[in-house]
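Every protein chain of the complex appears in place save one, which is left out.
Coming up: subunit A.
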Amino acid sequence: MRSRKLGNSGALIKPYVYIAPAVLLLLLFVYYPFAKTMVLSLSLTSPAGGFVKWNGMSNYTSMFVSPDFYDMLLVTFKFSIAVLTGSLVAGFFMALLVNSDRRGYTIFKTVYTLPMAVSSAAIAVVFSFVLHPVNGLLNEALGTDINWLNSPKWAMAAVIMVTVWQNASLNYIILLAALKGVDRSLYEAAEVDGAGYWKKQWMVSLPGVSPTLFFLVIVNAIVAFQAFAQIHVLTAGGPYNSTGIISYNIYLDALRKSHFGLAYAQSVFLFVVILAITRIQFYMEKKVSY
């Protein structure tokens, strides 16, 4: 009887013991900094990023009146649209290419999976050599003389290219899994109607994976907003802030310019944008029945 009773009171707290480490760590390193970011975005901050005094909305007003902020948003928007379009198209194409499960295609599957697993920083170092103005491979191959990373136009294209290279891989993995779930008989029906390979992909595969594709658009936008290492290595946000997307700008404002208050306000802004995008996704998923 006694041991049974002990067991019961132990059983009462036991579940909490199991989840305590997870909950405590997430509170400490996600929720607490989140609250702290909110508070500090409304404060005057020290050069080290600490609280000095309440400052009302003034970080937000200086953010919203600054023309640089809108330039930065435009850069972020262009970057994200290009990256998500490029990496979805590339990822879908790669998934189609290995969807036929031919023997010996494992090597291609491995290659297509690789980019999501490799370091953005290391790959950016490789690209910085390829794009080197004097003895870079690209200029040599094209016979051109372009200073890729120092021209506002080309620097953006370069950063987009590296990010597409990397992000396409995750899309490939998920779209390939989605393609496996498309009803086989639909392909046969399309074939009876005389559809060729590409027409079948257009008429059967694409609609078949469209719910996943929609989900991936959201994920890709969120991932694109948070690109950092490749920008840091390739352009450091330059030239003339032409590649300084929001996540990079937060870093620059805080750690290079010691404008922590402004950086916190942008952090909150980033959160709100991502929250809004996620809400749209939830709403659409409920509304559209596939």
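Note that a contact is a pair of C-beta atoms (placed from the backbone, for glycine too) under 8 Å apart; a residue touches a chain by one contact, two chains touch by 3 or more; residues count from 1.
To be clear about the criterion, contacts and distances are computed from a predicted model.
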What is the protein name, per UniProt, of the chain that does not appear here: "GTP-binding protein", "Carbohydrate ABC transporter permease", "Polyketide-8 synthase acyl carrier protein" or "Rod shape-determining protein MreD"? "Carbohydrate ABC transporter permease"
Filtering A:K14, A:K153 or A:R256 for touch with the omitted chain leaves A:K14
Which residue of A:L44, A:V130 or A:L206 touches the chain not shown here: A:V130
Applying the definition given at the start, please give the residues of subunit A touching the unseen chain. 12, 14-16, 18-19, 21-23, 25-26, 29-34, 36-37, 40, 48-50, 93-94, 97-98, 100, 102, 105, 107-130, 135, 137, 140-141, 165, 168-170, 173-174, 176-178, 181, 187-188, 191, 197, 200, 208-212, 214-216, 219, 222, 225-226, 228-229, 232-233, 246-247, 250-251, 254-255, 260, 263-264, 267-268, 270-271, 274-275, 278, 285, 290
